[in-house]
Every structure is written in structure tokens, then in C-alpha cells.
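Dropping a structure here in C-alpha cells format, bear with me for questions.
All protein chains of the complex are present and in place, except for one that has been dropped.
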Amino acid sequence: MSILINRNTKVLVQGITGRDGQFHTQRMINLGTKILAGVTPGKGGQKIKFPNSEPVPVFNSIYEAKKYFEFDASVVFVPATFATDAIYEAIDENISLIVVITEGIPVHDMIKINAYLKNKKSKLLGPNCPGILVPEEVKIGIIPHEYFKRGIIGVVSRSGTLTYEISYYISQTKYGISTIVGIGGDPIKGMDFVDILKLFNKDEETKVIVIIGEIGGLDEEEAAKFVKRNIKKPVFGFIAGKTAPPEKRMGHAGAIIEQGRGTAQSKIEAFISAGIEVFEEPQEIINLLEKINL
Amino acid sequence: MSILINRNTKVLVQGITGRDGQFHTQRMINLGTKILAGVTPGKGGQKIKFPNSEPVPVFNSIYEAKKYFEFDASVVFVPATFATDAIYEAIDENISLIVVITEGIPVHDMIKINAYLKNKKSKLLGPNCPGILVPEEVKIGIIPHEYFKRGIIGVVSRSGTLTYEISYYISQTKYGISTIVGIGGDPIKGMDFVDILKLFNKDEETKVIVIIGEIGGLDEEEAAKFVKRNIKKPVFGFIAGKTAPPEKRMGHAGAIIEQGRGTAQSKIEAFISAGIEVFEEPQEIINLLEKINL
Amino acid sequence: MKLFEYQAKEIFRKFNILTPKEKLANNEYEAIIFAKEIGFPCIFKAQVLVGGRGKAGGIKRIENEEEAKRFAKEMFLLKIKDIPVEKLLISSFVDIKKELYLSITIDRQEKIPIIIASKEGGIEIEELAKERPETILKINIDPLLGFKNYQGRNLCLELFGDLSLVNQFNELLQKLTTIFFLYELQLVEINPLALTKDNNFCAIDAKIIIDDNSLFRHPEFKNYVTQEIKNKIEEEAKSLGFSYIKLEGKVGCIVNGAGLAMATLDLIKKYGENPANFLDIGGSTNKERIEKALKLLIQDKDIKVILVNIFGGITRCDDVAYGLLSVIKEINIPIVARLIGTNQDKAYEILKDTNIILIDNMKEAIKKAVEIAVKS
Partner (left out) sequence: MKLFEYQAKEIFRKFNILTPKEKLANNEYEAIIFAKEIGFPCIFKAQVLVGGRGKAGGIKRIENEEEAKRFAKEMFLLKIKDIPVEKLLISSFVDIKKELYLSITIDRQEKIPIIIASKEGGIEIEELAKERPETILKINIDPLLGFKNYQGRNLCLELFGDLSLVNQFNELLQKLTTIFFLYELQLVEINPLALTKDNNFCAIDAKIIIDDNSLFRHPEFKNYVTQEIKNKIEEEAKSLGFSYIKLEGKVGCIVNGAGLAMATLDLIKKYGENPANFLDIGGSTNKERIEKALKLLIQDKDIKVILVNIFGGITRCDDVAYGLLSVIKEINIPIVARLIGTNQDKAYEILKDTNIILIDNMKEAIKKAVEIAVKS
């Protein structure tokens, strides 16, 4: 079993007619994701043709789309200026899982969305995240699925390409990957490391967990606490940003050492004290995995 | 067993130094209510002496009071201009039951408070309500306890003196009263009829339920639906305001027939169709109760 | 507190919601001058705070100066549901493509604000709700988050079938929601909301009701005129802090508590008379308030008997008795008093030598009062 999604997950694409939305919809379909419909306000009524697939209908609103389909998840490719509204629409329409790819959503919007989510059924992944990939089965988002092999390692990460890099090495081992989850690079996001760790912990397919963290915030420290208390499976950890200067945003809005907090050092120490084996180079994960016996 | 409170309930009085707060604190103590402390910002540090009781300490904030005591409930006598803030303070300090006597709280405050309560542990009774009385045991609020006998009838009502009137007749029967709950006369309030009916339905002491409604809103109609579906105990109902002209507030902010909705007729019909026996005069309840065999 | 149309529209204009060009006339001469300024055709609208103004002749389309003169005179002499017309709003004629209904109010059951909209404007919403309920659309507004644009899109799709008007429609909804929350309204209503020939939304009419309980936060409304208080007794009752409503019968009532007061009125009716008023003197009352309540009631010349119904809890019966005692000589109509509860015995002692008819039982007291009224 994968976590969060599987081949039966019925997916809606918000912002399907945009360049990125359309491109990645095609790629999701290629892997086998069930894309039932898309929404772009003002462009409803058309159908988008994708090779090797039924045409995907576009609606003006989720409300309209729901007259024809049920959805388990939506993926948001809407530009930052409109993404917050799209997220509220998905929450209010009771979409269970909302994956937000969009980068640049204001922080105040995210704190309000998180407060609003407290008595709602929806789970939010992202924003500014690459989404979820279950190798060789299904994906929601933009993770380049061609490079990853299915298996037993769960990967959770705050970044995109670094995750691909490390997952690429994992895929070269005999183990392969159960699910990759990118929680996103923003300071305020929906699901955190701990939320995903809980799922990996319960998932029977996942035997080993790899956490890919980076500077900024205390999410890795919280993850470490959770691992220490709750997780019996082997956990490996990587932290990016050891050389990052303070008070500078390292590409990700959330990757910043503020007021002396959120350093790589602090996170590495937290990992080590939680029994998480830390590796310093992406490639090292191969050796670490080869040493364990499952 | 009573509902909501009992003799062990530990009570905080918000606005204890005011005229009403002090007067009713004395009366609550007289019946046996455990009043542990009071709060009036700016008047902290003093102790108020009440005959036949330990002096009650006054604090500047619930936060301070909680350093010395634990509370199960608070009762709010704070004037309308400051009551909203007092309610938020009680919610944020995790007081389980908040009974608001104050009349005149703005409607917009109440809709925000209700939204805020959705992911909080507190239950709100009122505002503009007389509170809860468990005859011969305990009360929170202002119900004149001297006139009521303990027994097996649960009474829930939107008004004050009308409730006393009817409960006074009930107390003249052999049955007596398990708990009286006044949910308050405002259009937007905390707990509704249905919330209280659920508690009476589960309460073993309560064998019969009396609902005292009035014009305005659809709370009686909702109550009727709930009774029809869920309640096996005998239920009697009274509706005040049959002669009320439309679009006039009959004393209570919530007692108003608006746009043709909330008439006594509609409520009486709802009661009858739910199998609730409706009585037209307070005194009639005596005969009705004498007819039933328990 | 209900605002007049012209007051509500002043608020609309402050928030750049389009309204017709308008001027407020205080007399017929102003009306004629303003009509010429605004140009013909224009609309004369009587400023009264009751419904059914149109049917009562309170709205007239004015084609020329002659008509302006005639109707300016006529309309200032008009009474609508007993209320004299004291102000006329002179409003420019708007070329309308479509009339809609739009309002924001509070859903009591859900405890949240809702937007109500309909393709069918110009009809009273109560009527529409009865006749074509399927045309009424409702949208929940989160009380903490406010209106969201996607909700406006959904509404727009339902009302117009497409999104071509969505920007101006959402802008209007944003403004209305802002007004609703800022002034803590019970209702803001635009009926009809016009879609003009050039695709703008224009508020042809406007209704705003402010929650009285929130007025302490809105001193800007302190000096707003209102017509809600119809007569001197109601005005005086309000200034005394009593909850008083004038009714049409002969039995004057003084009761403590709104629920008990309503039940008392219901029983008066049941036993064959009509109550003259609703009067709740409140919870913790004293001698002086009873005196004032009595003095208030005797101003109503329709009253043939006064019924005092008190369940003494916080209210003490002896206080009430002293109040009755002190004004008894000024009152030359019969008083039936039923006092029960706190210090009941003292009260009966105080009143035993007066001509006040003392009856313990609520039902019997009411029957007695009705009997006196019927005979009178």
C-alpha cells in the first residue's frame, strides 16, 4: 500500500488550462493517474484531449464539476494571486486531499487557510511542493516519475530536485520506494513531516523512512521527536543548507535561518539524538541502505 | 443525575464585583454551588465575604485564577460591552461550560463566537439566559431556586419567568424537576434546544421533558425533528407569543416573527407532528403530568 | 435600527456601490427643483420605513415638470400605513436590462451570515420565497473569513449562466460584505439590483437594518432619524428602558419577563379580550420602575383594566406592591394584580386595604381582567 493516494484516487486539476497545469496533467495521465476533470473559471465547457486518454472536461467551478464526478483529491496549478481562492473552493467542496504546487502564496493566506482547515475534512499538501509519487503506479504533482523504482522506502522531503536526486539513488538499490511525498518549501504549509511520518509508520509496504530536511523552522526537530517516540522502522535523514548564511532565503521561502534558529546543525543534532542516521551526501544513501537487513 | 452541572461543579464568576454578579453569587452559594473564585479586571487581590461561606477571592484574569483553582464552569455577569471579551477569555482558558447571563451582546459577536467555538472544548449556554438549576442541589445563574422541587422532569426553555411559572406548577406535582436549563432569548446563542434535549434524553433521572418555546427562529422546529427521531420519553411543549404581531421584538431579541417565519402556529404544528403534547396555559402542565403513568 | 433608503444609499455610495443619481427633498418645492436638476423621467420615492410603499402610491415615475409639481404636492400629503411622508427621494431613471435580488442577512439556525440572491428582482423576498422558491439562491459566509471570490463565481454562474459579469459582481459582493460586517448589520438588501444596459450593477433600492445591540460601537448612527417609534408612549417606554409594544386591545399589562408577558397576552386573547400592550418590566425591578410603568400605561386611553402579572424571583413582590400603592390614587381604572414568589405575603399585606383586585392564580387573574374589560 502507498500512502495518501493510489491508482483509484479520483483527481481534479485546478488550473488545468494553464501551461504547467496542462503539461503535468498529461504526465500524470501517462503514469496512470485518474484525472477526471479540470477547473478553470471562465474556461468551462471545453474538453482537453490528451494522447492515450479520454478527453478531460473543464468546468468553471468545482461545484459544477461535482455534478458529474466525485473527487478524492485535487491538485492546484493556479497562479499565486488566485491560488488561495482555489484552495478555499476545494476545502469548501470537501475535497479530501488538496495538493498545492503553486509557489509564492502569501504567508498570511497560509496561516488563515491552516486556521480554517481546523474544523474541515480536507488535508492540504504544500504549497510550493512537488506533490506525491507512488512509483510505477500513480502521482499527483510534478515529480518526474520515470526515474524511480517501486519498493519499500518511504521518502518525505521539503524540496524537489534534491528529493529526486536522493530517490534516484534509492531506486538503484534493491529496495526501491513506496511513496515520495514533497511537503513543500514554504515556511507555513499544510501537512508537516510529522503528518507524513504517521502515515509511513502505519503503512505496511513502507519498511524504511528517509527524511530530507533543510534549514529554517523547527519541522525537522519536531519530526525527530516524533521518530524517537513512535517509530520503530529504520529512519535516515539528510539536511541541506549547512553552508547557508543566516537571514538569507535559500531559494525556498522557508529555507532561512532566523534569529539563530533553524540551523542545519540544530536539525542534524535533533536527528542524531532521535536515532535517525544522518547522511551527508545524496549518494551515501546507497551504502546506508545496503548495510541494513530487512 | 442532573445534566450539565452537579454539586461538585467548580464555578468561576466573571464580573463578580458588579451588583448582579455579587447578588447572584450569594444566591448560588446559598443553594450550595461551589463558587471558587471570581474575576473582575482591575479589582483582583480582594476577597468578597459572603454569609455562610468562605470569602471568595477576586482575580484580574482567569489566567491568574487558574494558578490557584481548577474550574469546570464559569458564569458571566459582565456588561454587554465587555462580555464578548470575557467569553473569549473563558473559551481560551478551556472552561468547559460557560453560562452567559448578560443581555444585549451584539449579534455579530455571537456569530463569531459560535464559529470560534467549533474547534474548542467549551460549551456555551446563553447569552441572555437565566442559567441552569438542579433543584435542591446546585445552580449556575439566576433562577430563583426556592420555588422548585427536585424530581424527574427536565425543563428547557428560551425564557426566564415563564419557565419559573411553568416549573412552579411542575413542582406542585408529585414528579418534580431534574434540571431546568434556560438557553436564552437571543437570536444567536450557544447551545440550542437540541443540544439540551440530547442530554435529557441520555439522563437517567429525567423521565419526562418539557420544552418551553416562543416565537422567532426555527429552534422549536429543529427540536421537534429531534424529538420525533430520537426521544422515547414523553415530551410536553408550550409556545409563547401566539398573539405577537409580526416584525416586532417581543422583549427578547430573538422573539420576532421575520418574513413570515417563526410564528407560534408553525412551532405548535411542528410540536404536534412530532408527538409533543402542547399545552396552552402554564397551569395545564399539572393535569397533563397527572395523566401520565411512570 | 432600520435606515431610510436615502441613508442606506449614502453608505452604498461611500463604498462606491453604484446608485441612481439622487437628491433628498424635504418639501414639495425642493422636490420640484431637484426633479428638474436630475432630469426627466425621474422617480419620486417616499421615504418611509414600512414595506409595500409602491402599492401605496409611494413610488412614482415623473415624466415632466407638470407631473413633478403635481406629485410633489400629492406625495407630501400621503400617509403610508399611517406614517406621513416627510421626505421624498428624487432619483434618476435608470435604463435597466435585468432586475435581480441581492441581500446579506443572518441565518439564525446555521448561526452564520448568508448571501441571498435571485434572478427575480423587485418582488418582496417573502413573496418570492412562497411563489418561486427555486429562484432563490443562498450562499454561506464564513463569519471569520468572510466572502470568498469563488462563491461569487458560483453565484454568477447560477444567475447569469456564464462568468462575463463576474468581476463587477464579485466587487459588489465584496463591498456589501464589508458593509455588512463593518456596521454589524442584520440585513443589507438591494431590491431591485439593476443590471444596466452598459453592464453595471446599480442599487435601485436599498435597505439596511443595524443590530441595536451593536450601536454602542457605532456612534455614527447616534443621530440618525428613525420612524420606528410611532407614538409618544412607545418613545417614553424606550427612554425608561422598558420593552413596550402598543397593541390594539383594552387590557393593559405589566409583566416581568418577556416569555411570561407573551404567555399573558396569549391568555387574554384566549379568554376573549385583546391585550392593549406588551410590557416587560425586566428582571430585578424596584418600586420606582413599577410606578413609571403604571404612569406610562394610563396614558393609553384605550385601556380599561390593568393586569399586573409578576413571578417574583429576582423581582420582589413587596417592591411591586409598594410601587402599586404609591400611584394607586392617580389611577381610576381597575387593577388586577397577581403577585407570586419572593415576599409574596408581604405584598398581599401591603395591598390588602386597597381596591386592587388580588388574585393568586395567573389564569384566574387573567380571566378577571378580561371580564372587567369586556364589561366596560
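The chains carry the letters A, B and C, assigned in the order they are written, with residues numbered from 1 in each.
FYI, a residue touches a chain if its C-beta (ideal position, glycine included) is under 8 Å from a C-beta of that chain, and two chains touch if they have at least 3 such contacts.
The structure presented is a predicted model; accordingly, all values stated were derived computationally and were not measured.
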| item | value |
| --- | --- |
| Left-out chain, listing which of the shown chains it touches | A, B, C |
| Option touching the unshown chain, where B:Asn6, B:Gln46, B:Asn60 or B:Thr173 are the choices | B:Asn60 |
| Given A:Lys34, A:Lys66 or A:Lys112, the one touching the chain that is not displayed | A:Lys112 |
| Positions on chain C where the hidden chain makes contact | 144-145 |
| Touching residues (missing chain, whole complex) on chain B | 41-42, 60-64, 85-86, 88-89, 92, 112, 115-116 |
| Residue numbers in chain A that touch the chain omitted from display | 20, 23, 80-81, 104-112, 114-116, 142-144, 146-147, 157-165, 168, 185, 187-188, 212, 214-219, 222, 238, 240-245, 248-255, 259-260, 264, 280-283 |
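By our rule, only the chains that are shown with their structure count from here on.
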| item | value |
| --- | --- |
| Category of the chain touch graph - line, ring, star, complete, other | complete |
| Most distant chain from chain B, judged by the mean position of its C-alpha atoms | A |
| Intercentroid distance (Cα basis), chain B paired with chain A, Å | 48 |
| Sequence positions of chain A contacting 2 or more other chains | none |
| For chain C, residues that touch 2 or more chains besides their own | 142, 144 |
